[in-house]
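All protein chains but one are shown in place.
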Amino acid sequence: MTEPGHSDPPAVEVVRAGKRYGSVDALLGVDLTIARGTFFTLLGPSGCGKTTLLRLVAGFEAPSSGIVRIGGIDVTGRPPHRRSVNTVFQSYALFPHLTVAQNVAFGLEMLGRADARDRTREMLALVRLDGFADRRPAQLSGGQQQRVALARALAPSPEVLLLDEPLSALDLKLRREMQRELKRLQHETGITFVFVTHDQEEALTMSDRIAVMEGGRVLQVGPPREIYDAPATRFVAGFIGESNVLAGEVREGRVHLPGGSVPAPDGAAGPVTLAIRPERVTLAASGAPDTLAAVLATTIYQGADLTAHLRLPDGTEIAARLPADAAPGPPGTPHGVAFAPGALRVLAE
Amino acid sequence: MTDRAAPTPAERSGARSGWLLSAPALLLLAIGATGPLLVIVVYAFLEKGSYSGVQWAFSTEAWFQVLFERDIFDDTVTLADAHLTILWRSVKLSLATTALAFLLGLPTAWFIATRPPECRAVWLFLVTIPFWTNLLIRTFAIMEVIRNGGILNSALMGLGLIETPIQILYTDAAVLIGMVYVYLPLMVLPLYAAVERFDMRLLEAAHDLYASRWQALRRVVLPVIRPGIVAGSILVFVPSLGAYVTPRLLGGGKNMMIGNFIELQFGQGRNWPLGAALSLILLLVVLCALVLLTRLTQREAEE
Partner (left out) sequence: MRRFDPAALPGFAWIAVGALILLWAPIATMVVYSFNASQSVALWGGFSLQWYAAAAGNAAVQAAALRSVVIALSAAAIASAVAKMAALGTTRRGGFRGRRVIYLVINQPLMVPEIVTAVALLIVFASVKVATGYAGLGYLILAHSAFCVPFAYLPIRARLEGMDRSLETAAADLYATPWQTFRHVTLPILAPGIAAGAMLAFVISLDDVIITEFVKSAGQDTLPTYMLGQLRRAVTPEVNAISTALLALTVTLLTAFFVLTRRRDTKP
């Protein structure tokens, strides 16, 4: 997915990579291309294969089939210490017997770099831990340990930085702070970041591109907005944000749903599964054209807004996000459910 | 992420290097511990030598001698009372030692575990030091306390409780006191480990559900810390049964335990096959106790 005309090879290419553990398939023929200098996120629930994919790129695991290229060079059989890739581990994996500075210098020393001291100082400044060089990891807070892990992995200037759910151990406030910090570091260093997370909000706010994974496959790759607005499958629609999923049938340019019919999205035909975000659902007068007949089931006040759950004649519930001052009435009030133009998406099963 | 099916090449090489790295340790133990045990099995089925050692002929005489005595003159066979007494005394004293050590050890472990965390290390250290102190020194120390002119008798006479010294040394009681003293730390340490992990909120819950202190101890604490009780009992019972130094110094020549009796066969008794047979019996009893006690904890874990 590199831009045409660009002669540089992509930072990471994974070609038909499969991984079996005994009789369990962790990855099923994954193809992935990650362009240089992007913040790329692998998003999916636990057990979807995202960490396995990361470990294949790092070289901690060998693929059962397929090829891994880094910077255009096939590294499939290479051990991790001969790949220009560094990892920020979920547990940080800071060496407890070494100081902060010794931790950061570790990779530089293994590479025999003469500038190890200066580079270490530079990296500690980059992650704002200047005064902590001689502390031990156990004397640092969780957030500080996280910064050391980042400095250590960035110090050898790898082509690709892999981050394995690095924020999952932090509390919410610190997490937000580190999210901004990571974005800043990626921007300043220009290194390709491959970030693994199961948190869709984190993925949406931080990434240039997202790959959504499930069951050992990549379901959809694209920029956050595209993933959110145009989910390709039912799984993506359900996993990223909230979605109403409806079954209907397209006849003569209209999609027939329980309680009425609305104009069909382009190119839809026959029986279809459709998705629509709650914030793209509006309420209209009962019986208005291009609406579905429904009755209000419950309303949930959420401070900034209000979610109304409406019941269609067949019992299907549909959620609508309304302004906080909306007054949909008591449960049982009849409403017409309308969809914002172009917001209805056809899902591939 | 483990492989339950056929071993992968990586696992096969893991097993190979595992054996390879363990080989020096296994070799050392084979020569210096395990191998000689197999020789004992052979010796138990040989004829005793005329002076000492063995004659290389198959015989079950040693096993016969464990239980029976053959009169030298008329070959009449009688039950070997002395042998049975020694075996029975060994088991009895070991069980009593284990029980007493538990009765003293549980409160001690509980006391240490309920101290403030920063003090616990100091209390634990007070138990650990005697544990690492030479067994001989400790036996010798308790011997000084209980002998006729020792501290205990002097104190009792000084208080006017007794007129003449009580003879404790060279009795079964002396052996029992000595073994409890010597092996008590082995009971306290595993019990402490179990009590320290015990969630005190369980006790609050028990009291909340109307349990008295005694009921809470019996119905909640003891079942939960059972693995610690079992570990402590093994650690005390096994060395008690095979005790040699303590009964020798405190029991005198008459109140032998099986360990001393085995030694006697290799020394003055000059009956190596009988000594070997007795060693195997001791080993067997210990293994039975180990299996029985570990079963107890495993069943707990499965429940």
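Note that the chains are named A and B in the order they appear, and that numbering of residues resets to 1 at the start of each chain.
The rule is short, and it goes like this: contacts are C-beta pairs under 8 Å (C-beta built on N, C-alpha and C of every residue); 3 or more make two chains touch, one makes a residue touch a chain.
Everything numeric here is computed off the predicted structure, so don't read it as measured data.
Of the candidate positions A:41, A:86 or A:146, contact with the unshown chain belongs to A:86.
Counting over the whole complex, chain B has residues 2, 7, 11, 14-15, 17-22, 24-26, 28-37, 39-40, 43, 53, 103-108, 110-112, 114, 121, 123, 125-130, 132-138, 140-145, 149-151, 154, 181, 184-185, 188, 200, 203-204, 206-207, 213, 216-217, 238-239, 241-242, 244-245, 249, 259, 262-263, 266, 272, 275-276, 279, 282-283, 286-287, 290 touching the chain that is not drawn. By the touch rule set out above, chain A reaches the unshown chain at residues 58-60, 79-82, 85-87, 89-91, 93, 95-97, 106-107, 110-111, 136-139, 152-153, 156.
Here, only the chains that are shown with their structure count from here on.
Each chain gets a centre from the mean of its Cα atoms; for chain A and chain B, those two points are 60 Å apart.
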